[in-house]
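Note that this complex is displayed minus one protein chain, with the remaining chains in position.
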Amino acid sequence: MNTDPLLTVTDFSVVYDVDPPVEAVSDVSFTLHRGEILGLAGESGCGKTSLAYGVQRLLRPPAVIPSGHAVFHDESGEDVDIAALSESEMRRFRWDKASMVFQGAMNALNPVTKIGKQLGDVFETHRPGMSRAERTRECGELLDLVGVGRERLRSYPHELSGGMRQRVMIAMALALKPQLMIMDEPTTALDVLVQREILQQISELRTQFGFSVIFITHDLPLLLEISDRIAVMRQGRIVELDTAWNIYHHAQHEYTRTLLGSFPSLTGERGGFVRGRGDDVSAGAGAAGGGVR
Amino acid sequence: MRFFLRRTAFYLFTAWAAITINFFLPRMMKGDPVSAYLAKNQGKVSPEAAASLRTLFGLDEDRSLFQQYLDYWGLMLHGDLGRSFSKGLAPVGDVIAVALPWTLGLVGIATILSFFLGSSIGAVVGWRRGSAADAVVPVATFMSTVPYFWMGLIAIAVFSSALGWFPASHAYSKGASPEWSWEFAWDVVQHGTLPALTIVVASLGGWVLGMRNMLITVLDEDYVTVAQAKGLSPRRVLSGYASRNAVLPQLSSFALSLGFIVGGTLVMELVFSYPGVGKLLLDATNAKDYPLMQGLFLVITLSVLVANILADVAHAALDPRTRMTEA
Partner (left out) sequence: MTTLEFRHVSKRYTVRGAGDLLALDDVTFTLTSGRTIALVGQSGSGKSTIAKILTQLERATSGAILLDGAPVPRRGRALRRYRQQVRMVFQDPFASLNPYHTIRHHLERPLLLDHVVPKDEVDDEVHRLLDRVHLDAAVVDRRPHELSGGQRQRVAIARALASRPSLLVADEPVSMLDVSIRLGVLNLLAELQHASNLGVLYITHDLATARHFSDEIMVLHHGRVVEHGAADDVILDPQHPYTRALRDASPNPEVHFSGAGPAADASRSRP
């Protein structure tokens, strides 16, 4: 695996300035390698989404970034301090260098505009030199690439199934061939069969185009299968960051072990619980720390 | 296509229902407003006029109900709404036709202007929430609660009496007669500016607030975040993504307000002595001019219907999801 750094995040923090203030992300540091799939695992409230949005400056008030750096090492050799970019520079950076696939494509597509137009306005904004014919051709190719088919350029979002909408989101994120794709629970709402297809697709595209992926989800078994490395987050901090293999076989942190134990094995031995025993094993396997959650 | 056919059938049915109810109303009223008048003015009323009045008001009991109904439809299709008692027995249709353009023109243009201006301001204010633009909100709220007649009178006092910029009343200068000429058109515009402006100012606040609130709701939607993440310019996000969706519910309100145009802005017409439909209705009521009143009710009903059709069409054009659910 290539260890060339693509993104270096140092001491990154995100605070929600409410009363009392909420520290969503606390001093997080990690390095993303070029072409790597980094899984970001954690439960709701652990800060993984705030971290992903924060690094791209997509957070809205009352979220504040009190400290930390995110440096993007462009393939041209230039180092870009994302926080230092101006508004218009940031807009140019967006989607071109790093794009995002959002959760629940239910609502992530504009319901009143055609798919083709939503794909197209990326080109209109970032590649103003393209003619309309070129744009249409490019958008059609993108849809073919993800398996939706170019005939869907003229469809509206509500005419597509959930799986197809998610593929459209992936096509859209791929449009400018970015170097980094951040995916926030991209397959959570989908059927397990569709999920497998989409994951395969992402893998193939990664091999073809060489981009890095930060894959955010709570589904640890899924991450174990597709990630090169996994970062486990809890209460705003990364508690463990290691290769998928190591995490599966030698998880160091207790929380990682708890999380692993929450997913009973499909075909192997029974995991965190045994039926019919009658004794309460929930305190051991389930809840982290005493008490009932 | 099925969507449109379904809607058209629905509206035709509603129109038929409105006209039929109009047929039954006088027949369900106690007493009879027309016989006395006819008796008093026997010489002045022509036989056809008397016949149509009888049909319209259910006095032709010598004929079967079904026959009455057919006669009634005959009148409707000829545009014969009877004769106006208070306007010297002129055909009601003609009387309304004189007043209608003034109302439609002035109030129509003012309402449309107010909607577009208000929605645009509201969109910008909603987009810039948290900034100085928020000061618009209390101003808009205030404007939407000010009593119209007071605003109208102040406007006349300031802009007409004191500054002399605009005439104080009527649709055109005394002595001028309506004609298609630039001078007349200019005269109309001069007379119409103040009433129109006051209507716009009075209703602006409601549109601003409505659009602002819708926009704030829409801004929380995922597709707006996606649009921003794509690096689109703020203007593009506002127009293509946020406003396009926020305006949809506003359209329904707009349709309703279009319907009320023909009802006329009575207060405005009183303050400015503007010869519109509202004033006509008020005068008819005071004079107990039943044919005119009934004719006006029918016209108002039908125009609300037309307004609804227009709003439906606009909604279907702007929101592709409606076409699917209705079909």
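Going by the order they are written in, the chains are A and B; count residues from 1 in each one.
Simple rule for what comes next: contacts are C-beta pairs under 8 Å (C-beta built on N, C-alpha and C of every residue); 3 or more make two chains touch, one makes a residue touch a chain.
The model shown is predicted, which means the values in this text are computed figures rather than measured ones.
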| item | value |
| --- | --- |
| Chains on display which the left-out chain touches in the complete complex | A |
| Residue among A:124, A:159, A:185 or A:219 that touches the chain left out of view | A:219 |
| Given A:18, A:133 or A:193, the one touching the chain that is not displayed | A:193 |
| Hidden partner interface residues of subunit A, rising order | 43-44, 191-193, 195-196, 218-222, 224-225, 245, 248-251, 257-273, 275-288, 292-293 |
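The rule is simple: only the chains that are shown with their structure count from here on.
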| item | value |
| --- | --- |
| Whole-Å separation of chain centres (CA-atom averages), subunit A against subunit B | 52 |
| Of all residues in subunit B, those that touch subunit A in their complex | 130, 221-223, 225-233, 236, 240-241, 244-245, 248, 318-321, 324 |
| Contacting residues of subunit A [partner subunit B, same complex] | 56, 58, 61, 90-96, 99-100, 102-104, 106-113, 121-122, 125-126, 156, 158-159, 172 |
